[in-house]
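The following block contains the structure, expressed as structure tokens.
A single protein chain has been removed from this complex, and every other one stays in its place.
Residue numbering begins at 1 within each chain, and the chains themselves are lettered A and B in the order written.
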Amino acid sequence: MLRFLISRLLTFIPTFIGVCIISFAFIRVLPGDPIVVMAGERGLSDERYQEMVEQFGFDRPLIVQFWDFFTGVLQGDLGTSFVTKRPVFDEFFALFPATLELSFCAIVIAIVLGLPAGVIAAVNRGKFFDRALMSSALVGYSMPIFWWALLLIIIFSGNLGWTPVSGRIDLLYFFPPVTGFMLIDSLLSGQDGAFTSAVRHLILPSIVLATIPLAVIARQTRSAMLEVLGEDYIRTARSKGLAPPRVNGLHALRNAMIPVITVIGLSVGMLLAGAILTETIFSWPGIGKWMVDSIYRRDYPVVQGGLLMVALMVMVVNLIVDLTYGLINPKIRKR
Amino acid sequence: MADVSSSTNTTPTDAATARPGRFKEFWRYFKENRGAVIGFYVFVFFLIVAIFAPLLAPFDPSSQNRAATLVPPFWQSGGNWTYPLGTDPLGRDMLSRLIHGARYSFLVGTVVVILAATGGILTGLVAGFAPKWLDTIIMRIMDIILSIPSLLLALVLVAILGPSLLNAMIAIAIVLQPHYVRLTRAAVMTELSKDYVVSAKVAGARLPRLMFVTVLPNCLAPIIVQAALSFSNAILDVAALGFLGMGAQPPTPEWGTMLAEAREFILRAWWVVTFPGLAILVTVLAINLMGDGLRDALDPKLKRS
């Protein structure tokens, strides 16, 4: 296990450096002068241009620029936003809890519904439940989630008036962020109705964000379960007189989980991609919306730093998934 | 392994007429899957609509009728048969815009798949045949690209290249390409250890011949399935970019862009939002149904799922 851990950590380093290079290279190597693009249609004077070139350090050799950037990254310095003049690093961590809260709820929904759906479909293979569940899963998998979000808003916010359209909580409530997680903060604030308001704001975005991972998890669980259900040890479990829920839910699912865990890990990347759309539509003040806004505003330090941080998050999650994989699969654990 | 060469060996009756026999066998498997056949018909329907869009559309997709803005579809009160699916805020006919939008979706799907598959297959072949150090470098680069959420990477690329449909397609192709690299490399690795490759080497086949004539045809099955999947992914992602204002620019009747334009009217005029999205969903669903059918038909080993 320890050797597995170390070898896994070692592959982390070159990937990390590579991500640094890519996010650094984007604004410097690709066609288009970022400063001109930033200025937009108004244009800017030669002095101002020169000033900005120096501020960015674009006049120095690329390798020196990269070294500065890279050493900065290692010290937690990702530069300063053009727009807010605040360090990118601080902005990221101020907004990250919002995305984390949303993604966490989404992945919980996806797992809590997707696993049983896959198991039920596999156990009832070829019957009505299987067809119904797998057809729905394919629809979910094909869903343009930005449209799905609008549709849900039309139905639940427009026609039924059950859920708010945007934001994390009603403007009625105000309290300083303690943890950054609205669900926890609203409880801590002790204000009446704050928590329910936070939950109501969270419901639609979570459902939207959960849709595709849910479909992917359900499909993968079903095919993994079908494979496992044909194994000899399932017959053994049944011959012991175990009830079907225990056979399917414990003996089969535990083995089927091994490929499913991988898929859950991959869905975290999907979640962050989905968060861009979901957060934009629901005005959810998280990383996705922050990145999109910065791209609109040509706030290049934020784009560069944000890209790096998001990639880093995905890599950390993949690392965690690999380690979980080791925990759940005894063949790796006991080596 | 269910590679193409061995499947012809197991059916000696087909060996004489290998090509049609193999296709017939494929079609037989494909037909078994009812969903796939339905998906195929829907796909063909959309394809015909896309090809004959100017003939089918009752109006020019960008002609505005200021007298008839936000007309509801014909079955709602206030709707009429002139605009069967209603009009948008600028008085343009929804049906005509949707019909023309099909062209963009197919264009996007085709171009992206061709770009991504060509680049990905070539890189994957190189990685599979290359010495270990080069292979490691290529695969590390692919890992890096994959560690950035695809839509975010595409957004950043488009932001730098400038928002347009072409740049959106290039960005999505770059983002989808690592999947082809991984797939091709894995397939090449399995094929390389087989006897027929060794015998080709012994017979003196040069490297290009070995790569493209001997090995590549036997790796095609998973790549074709991936092509179907990335066709639908490309449509979804380019629509998403359009929705974020980073893809096709208005007044292009691209479905994602149409949604973006209609966003502020969602609570007043449901149809301007519902139809473009529904068109995306149905197209993508049809392609995914076909993709599932293709996978089952081309790779009997995966038939279980």
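Criterion: a residue touches a chain if its C-beta (ideal position, glycine included) is under 8 Å from a C-beta of that chain, and two chains touch if they have at least 3 such contacts.
Throughout what follows, contacts and distances are computed from a predicted model.
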Note to self: Not counting the visible chains, the remaining one has a UniProt entry; which protein name from "4Fe-4S dicluster domain-containing protein", "ATPase AAA", "ABC transporter ATP-binding protein" or "Ubiquinol-cytochrome c reductase iron-sulfur subunit" does it give?
What the structure shows: "ABC transporter ATP-binding protein"
Item checked: Missing chain: touched chains present in the view -> A
Notebook entry, point to check: Among A:55, A:196 or A:236, which residue is in contact with the omitted chain in the full complex?
Noted result: A:236
Next item on the list: Pick out which of A:168, A:201, A:251 or A:289 touches the chain that's been left out of the picture.
Entry: A:251
Item checked: subunit A residues that touch the omitted chain in the full complex -> 231-233, 235-244, 246, 251, 254-255, 328-331, 334
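One rule holds in what follows: only the chains that are shown with their structure count from here on.
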Note to self: From the mean C-alpha coordinate of subunit A to that of subunit B, what's the distance rounded to whole Å?
What the structure shows: 24
Margin query: Per the contact definition, I'd like the list of subunit A residues that touch subunit B in the complex.
Written below: 14-15, 18-19, 22, 26-27, 30-32, 34, 37, 135, 138-139, 141-144, 146-148, 150-151, 153-154, 157-158, 219, 222-223, 226-227, 269-270, 272-274, 276-277, 280, 291-292, 295-296, 298, 303, 307, 310-311, 314-315, 318
Checklist line | Touch list for subunit B against partner subunit A, complex | finding: 35, 140-141, 143-153, 155-157, 159-162, 232, 236, 239-240, 243-246, 256, 259, 263, 266-267, 270, 273-274, 276-278, 280-281, 284-285, 287-289, 292, 304-305
